[in-house]
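Every protein chain but one is kept in place in this view of the complex.
Right, chain A next:
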Amino acid sequence: MSLLELKQVGYQVGDTPILQDINLTIDQGEWVTLTGPSGGGKSTLVRIMASLLSRTSGELSFAGRSIDDYDPIAYRRRVSYSFQQPTLFGATVRNNLQFPYQIRQLPFDQQRAVTALKYVGLTAADLDKAVVDLSGGQRQRVALLRNVMIYPEVLILDEVTAGLDADNKAFVWSMIRHFNVDDGITIVAITHDQAEIDAAKRLVTLADGRLVGGAQ
């Protein structure tokens, strides 16, 4: 079943087209790897999918309904977006893992947070660790956990492993694989990493604002 469907999606700033005629269907539980040269419009495309930007033409639907019919806040809780160089909020790891609960006015599930931290190679004591004391790889892991503390249906990853060393990259990709395979989260991941491109289940290539391969 198609979860995200883009029909003739375009985006332009003034008279300058950034994206043109994007037709793409992403099924539930799928893992789509998005690649292409820098400046080709990949980040713009995923930001449109995440409702952080609005397309200027075409149609974008989620679970069979136009994205315009959803409240943007409710939509973003279902289609979560993770940034390349994440900003961690507040002073501690706890502040970050609490955030998804706070914004939904739900009680913080500390047990789940501890289990999740252990899963990503951190400990229960790290819950109160200062974010300034985390390494780059740990920051990225905590940021990703923040996205999935309350499961989204789609997880969009904007070059989340760029700048990480090989070990951290492998760790983060194993986390994402777990979200996809075990938790059934649909993944849309931008990458420039050749190993990640080679391992892609479905590769979509974007160049000069147009899809040049992998669209369905």
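As a convention for this text, a contact is a pair of C-beta atoms (placed from the backbone, for glycine too) under 8 Å apart; a residue touches a chain by one contact, two chains touch by 3 or more; residues count from 1.
Note that in this section contacts and distances are computed from a predicted model.
From the set "Aminomethyl transferase family protein", "Thiolase family protein", "Rieske family ferredoxin" or "Iron export ABC transporter permease subunit FetB", the protein name that UniProt assigns to the chain left out of the figure is "Iron export ABC transporter permease subunit FetB". The omitted chain makes contact with just one of the residues A:V9, A:V32, A:A50 or A:A189: A:A50. Considering the full assembly, A:Y81 is the residue among A:Y11, A:W31, A:F62 or A:Y81 that touches the omitted chain. Seen from chain A, the chain kept out of the figure touches residues 50-54, 72-74, 76-77, 80-83, 85-87, 89, 99-100, 102-104, 146-147.
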